[in-house]
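Omission of a single protein chain aside, the complex is shown with its protein chains in their original locations.
Lettered A, B and C in written order, each chain numbered from 1.
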C-alpha cells in the first residue's frame, strides 16, 4: 500500500487529508479515484512530492509499497 | 540675569552645561566670556534657541531677565 | 544564529525576539516584522496547513539564503500553523546585523519570499464556512523585486 496526501483545496475535493491506495503505476492509482479528484490532482499547477522530495517531472511515477506521494496546489497569498 | 545653555562639545569648552549671565545685548554677553568659548559659540554651524524656540537669524539678540539662550552645535551621527 | 520554527499554537513574538537579541550582544540593531491576522471582511478564523516534509526545510533554506545574501549576525523566522483568530501573530521575522540596512533588507526579503514561496495553504472562515485562499499575483511581484 502507498499513501496519497492532499494539500490545500485538494483536501476539500478528496474529502480527506490523505488516503491509502494500492501501490503501482500512478496512472492506475489515479484511474481508481473519483473522476473530479483525479482531474483536480492533474491540474498543471499542482506539484508532486514523492517521499518529501519535489518532482520536476510527473511522468512514469510508480508507487512502491510505503511510498508517500503529496499533491501540492499553489500556495496561498497572504 | 539670563541663562546660557551649552550643548554637546560646547559644554566641554565652557566647562559647564549652563551659566548665568547679566541680561543685555548678546554681543555684550559674549564679550564677557572666555575668548575661546565665545569663538566656539559663534561657529556658523551652531544654532541658537531662545526660550525653546530655534532662531533663524542670530542678529540683534537682547537677553531679557529670565531668558534662556541655548547654543546647539551639529548633532552627532550614529 | 539561524532560528526557524513552525508553531502550532499562539505565541508572543517578544518572548522569542528578546532571546534572539540577547544571543547577539553588541549588534548594531534588530529589525523585526510581525504579521497578524487581520480583522476585516468578516473573517472569523484562518487556518494554515503545511506539509511537514517540505515546509520547515523550505523556511530553513530561505533563512540560509537571507543570511548568505545580507551581512547578518542572525535571523529568526517563526510561522504559525493551525487555526488562528484575528489579532493573533501569524509570522515573525527578525534579523540582527551590525548595520541597519542589512537588517531591514533581510526581513523584507524573507517576508516577500515567505508569502509566495512557502508551503502553506490557507483557508478562512466567513459566515461559518471555510473558503480556500488562492494565490495572489501581487505576492509574485513582491518576490520579483529580489531577482
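Convention: a contact is a pair of C-beta atoms (placed from the backbone, for glycine too) under 8 Å apart; a residue touches a chain by one contact, two chains touch by 3 or more.
Note that the coordinates shown come from a computational prediction; the quantities given were computed from them, not determined experimentally.
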So which of the visible chains would the left-out chain be touching? B, C
Of the residues listed, C:36, C:71 or C:117, which one is in contact with the missing chain? C:36
On subunit C, the omitted chain is touched by residues 12, 14-15, 17-18, 21, 25-40, 86-87, 98, 100, 103-104, 107-108, 111
Provide the residue numbers of subunit B that touch the chain removed from this figure. 5, 7-9, 11-12, 49, 51-52, 54, 68, 70, 72-78
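As a convention for this text, only the chains that are shown with their structure count from here on.
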Mean-CA-position distance for subunit C and subunit B (Å): 51
Per the C-alpha means, the centres of subunit A and subunit C lie apart by a whole-Å value of 27
Overlap residues in subunit C, where contacts from two or more other chains coincide: none
